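Before any comments, here is the structure.
Just one protein chain is left out here, and the rest sit where they should.
Here the chain labels run A and B in written order, and each chain numbers its own residues starting at 1.
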Amino acid sequence: MSTDKVLNKVKGICKETRTKDKRIVLIVEKEKMKELAKELRDMGFDHVKSVTGIDYPQKGQMEVIYHISSYQDPELMGIIVEIRTTVDRDRPELPSLVDIWPSAEYLEREEYDLMGIIFKGHPELKRLLLPEDYEGIPPLRKDFKIPTEGIEA
Amino acid sequence: MSGEDRYIELLWGPQHPSSGHMRFIVKMDGDVVSEFYPDPGYRHVGIEKIAETKTYIQIIPLIERPAILDAANLNFVYVLALEKLLDIEAPPRAQYLRTMMAEFNRIASHLYGIGIFGIMIGSSTEFMWAFGDREIIIELMQMVGGARLTYSYMVPGGVRNDLPDGFKEKALKGLKYIERRLEDHKRIFLENAVTLSRLVGVGVIKKEEAIKLGIVGPNLRASGVRYDVRKAEPYGAYPELDFEMAVREEGDCYARLMVRIDEIKTSIYLIRQILDKMPSGPILHERFMRYLAKWKAYMERMKKIKFPPIFVSLRPPKGDSFARVECGRGEATCYIVSDGSTNPYRVRLVTPSFRNIIAFKYSMPGHRLADIPSIYGSLDYFPPGADR
Partner (left out) sequence: MGGGNTKEKVRKGPLVWLGDCPIIRHLRDWGIKYSLWPVHFTTACCGCEIAAFSGPKYDAERFGVLPFFSPRTCNLLLIEGTITKKMAKAVKIIYEQMPDPKFVIAMGSCALDGGLFWNSYNIVRPHKIVPVDVFITGCPPRPEAVLRSATMIQDKIGGGRLRLSEYR
């Protein structure tokens, strides 16, 4: 149905695709992200729902996931598109999608604050939730440990 | 005066009767706002980091706290995402009970929003009346859930309690009272001359800008966009119920207030349908019920479940899942990544208040100082929801 229509248009740019029910997953290189984003915006997907960063210290990588959907098109309203890309853990930089989708402004800023991922081209990349004079590693990384219940190892 | 001297910078701080627990940095040019920066983070505890140290069932009270007025809806989004990972679906009676609690919570959340809005523009009568009406709904929910605000009612596979005896008559009586009271609110606040002159035409967000900024909830529907998660991707018992979306075209503060009043009426209509059509049956999925075979008579007499021991060491298979739900303030999403152990690898929760922060920055400039509380109250922003 509509998921096949969406997939046929973007198959060339992505590295790998898969679908499950109404969720389309597109895995892409970070250099081609802006091209893919422009393609999806012209198809009718007009806002970003969430930006997630996941830390994989054993592989030395971090994964960034965007969830996109549409407000106006009644066919695309029920579909969620997931754009996944990986960056290096020591130099986590990738291009920001704020000039294509302005709704990603505060979502990307939160991931910069809590995970340390730098979005190049963001209009206002500053601390949002933590105090301004916070020093140390970003809290959501796996090497920042907090106390847990039970017997400490 | 010219140049940089004509701008005054105000810090509208965390202790102020009309600021809640966040700070604004406002740059004023005389009496007109020229730039506006929200500064959240005064209640950031790091729920996403704490969730990585707890088991899947222990996260349920944690996820409820960001929007404590709307606890049932946030509980719903987490449990939906977890059930997609486990690949199970709750039985029909549990779906209806979940939807009923979600709709009651929506009425309570809107009454809170209208009360706080009233006192921000100076009408303390509206504050008292809205909070008095909200107590009726809280008492009804207390009969089913067991607590005033945080019930932790939904668990993966079903719900925890069944309805007590005589609940249906009391609920219908309470809803009829709320409907009658909405007419009184109309006379005092909604059609008051002071309200109309302070709210009509103020803080207009046009349709294209609302879609571009990605705001959610009644703020979006007051600008003319027909989007509601209950119609776009129905969950719970919504596929079998019918209702009308409340949409207005103007996009100013008054339209946002009236959309909330229309949504209260829609919720009352939905709850009456649910109480009529409620099916009978078990309230927890078979996969967990089979551990509780010897407690069956006890559970039927006390009308609640006993937690099966499998909940302590619940290990979903490897993978990830995404779910979205319409809370009182807008759309909430939850994304869980599991690596096969008892604790999740990553939980990402985006609340509706966090997605509405961007409306402050782009809708305030150009208005006068006295319009700031009007626009703030109409957006129904709850600071702990944005900070998590």
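Everything that follows uses one rule, which is that a contact is a pair of C-beta atoms (placed from the backbone, for glycine too) under 8 Å apart; a residue touches a chain by one contact, two chains touch by 3 or more.
Here the structure is a predicted model, which is why all the values come from computation and not from measurement.
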| item | value |
| --- | --- |
| Listed residues B:42, B:167, B:295 or B:311, member touching the removed chain | B:42 |
| Selected residue (touches chain absent from view) among B:128, B:200 or B:302 | B:128 |
| For chain B, residues in touch with the removed chain | 13-17, 20-21, 41-47, 49-50, 53, 61-62, 65, 68-69, 112, 115-116, 127-129, 131-132, 134-135, 148-150, 384 |
| Residue numbers in chain A that touch the chain omitted from display | 130-131, 139, 144, 146-149 |
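We adopt the following convention: only the chains that are shown with their structure count from here on.
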| item | value |
| --- | --- |
| Chain A residues touching chain B - in the complex, by the definition given at the top | 22-23, 46-50, 52, 54, 65, 67, 71-72, 77-78, 80, 82, 101-107, 110, 114, 127-131, 139-140, 144, 146, 148-149 |
| Parts of chain B lying in touch with chain A, wherever the complex brings them together | 40-41, 44, 46, 48-50, 53, 211-214, 220, 225, 227, 232-233, 322, 324, 331, 333, 335, 337, 345-346, 348, 350, 354-355, 357-358, 387 |
